[in-house]
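And now, chain A:
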Amino acid sequence: MELQLLIGSLVTLAGSVFIFLGALGIVRMPDLYNRIQAGTKASTLGTILSVAGIGIMNPDWAGKVFILIAFVMMTNPVSSHTLARAAHHIGIALSKKTVVDKLKEDGPEENKKED
Partner candidate 1 sequence: MDSVKIILYIAGALILSGILLALWRFIKGPRTADRVVAFDLLTVISIALMAMVAFFNGRIIYLDVALVYGLLSFTGVIVVARFIEKGL
Partner candidate 2 sequence: MDVNIILALFLAVIMIVVAVAALMAKRVRTAVLAAGLVSLVASIMFLLLAAPDVAMTEAAIGSGLTTIIFFYVLNKIRRSDV
């Protein structure tokens, strides 16, 4: 029981470290797309890990914790994808260090046809 509490709290600590790194990336990154990536991927993993750690510490809550993890995994990438697509569509400038832009290479006409 003691070991279970220790493992759960360490998992929660790892998740909160990921959340902190995501928030640090949202401040430090140079342009919008890097901010979207840092702010969504790292914070999704951090939220999943910290909620899972609470589920490990309290095994009675495992069902609701599992549903919460499923919701976060389904909804968070959808919102970040929509936001990044809209930002590229209205032409927000990329960073100077960007190497490749596949969405621009594919051409805007094909993207508009799909809508």
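Quick note on the criterion: a contact is a pair of C-beta atoms (placed from the backbone, for glycine too) under 8 Å apart; a residue touches a chain by one contact, two chains touch by 3 or more; residues count from 1.
Selection rule, in plain terms: all candidates are chains of the complex that A comes from, given by their letters.
The model shown is predicted, which means the values in this text are computed figures rather than measured ones.
Touch with chain A in this complex holds for only one of 1 or 2, which is 1. Taken together, the chain A residues at the contact with candidate 1 in this complex read 2, 5-6, 9-10, 12-13, 15-17, 19-20, 22-24, 26-27, 32, 35-36, 39-40, 43-44, 46-47, 50-51, 54, 57-58, 60-61, 64-65, 67-68, 71-72, 75-76, 78-80, 82-83, 85-87, 89-90, 92.
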